[in-house]
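Omission of a single protein chain aside, the complex is shown with its protein chains in their original locations.
After this line comes subunit A, so read on.
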């Protein structure tokens, strides 16, 4: 790979902002289309809990919800009960990977467990411990690792050092999928977002992910547009399709539809599958379920109509 890929890049901030505004207004789906798209969105969700107070009991509940994201009778009404709709993965802290693996095994399903790692969310720990964190999570059974990059390397322009670090993450992951979190809210400019995306892909990431959910600015459309364009450029240059995962701040069903159409518009239908597109979210699923309830019954659901996660 070639660092010249990032040297000539130009990103025009105001123009990207305008595109971001337009893309939300130009595509909508209604009726059956909306229901089908929302169910599809469910299959993209990395159902996430990243709290200090996570214990095995709420992890277990989360895993059960991942297996049964939408009430069975609603799926039947849509004739979708046999499609095996589950979320794409559950995403937890490294210390909770064991709990999650156990709970999912008990539920009898093979939903992958994703673990954040490398000093999440700030990434400000020693490289050695960051690498060790990855290995431990993989040992515990995580098959997807969400690593955070070292933002200081981006802000000081040390692209090769960043490349080397991510290479090492890649190696530490072994068979597990590597999702690289760019923490775009802390990169300073959209040009940096593009460059960091490109470096992460060149270093072997399977996914690039917008943010940790812990920054002040999380998944936004302008940032996503820049990352998606980087993914397309990388595909054009190498023929490799890299996945995209927005995370943080995606809460409503309407938002999730906008994200789907954004990916459809910028990359095309072939990216709309769980291997190449994920949405990192915790509360989104319940809003989608409410919308499905409304679509099926014509009524707005009460809080207690839908099981909690």
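The working rule: a residue touches a chain if its C-beta (ideal position, glycine included) is under 8 Å from a C-beta of that chain, and two chains touch if they have at least 3 such contacts; residues count from 1.
One rule holds for everything that comes next: contacts and distances are computed from a predicted model.
For the chain that is left out, the UniProt protein name among "Vacuolar protein sorting-associated protein 26B", "AP-2 complex subunit alpha", "Septin" or "Aldehyde dehydrogenase family 16 member A1" is "Aldehyde dehydrogenase family 16 member A1".
Among the residues A:79, A:110 or A:216, only A:79 touches the chain that is left out of the figure.
For the options A:40, A:96, A:195 or A:209, the residue in contact with the chain missing from this view is A:40.
Seen from subunit A, the chain kept out of the figure touches residues 10-19, 22, 25-33, 35-37, 39-40, 73, 77-80, 83, 189-191, 229, 236, 260, 264-265, 268-269, 272, 295-299.
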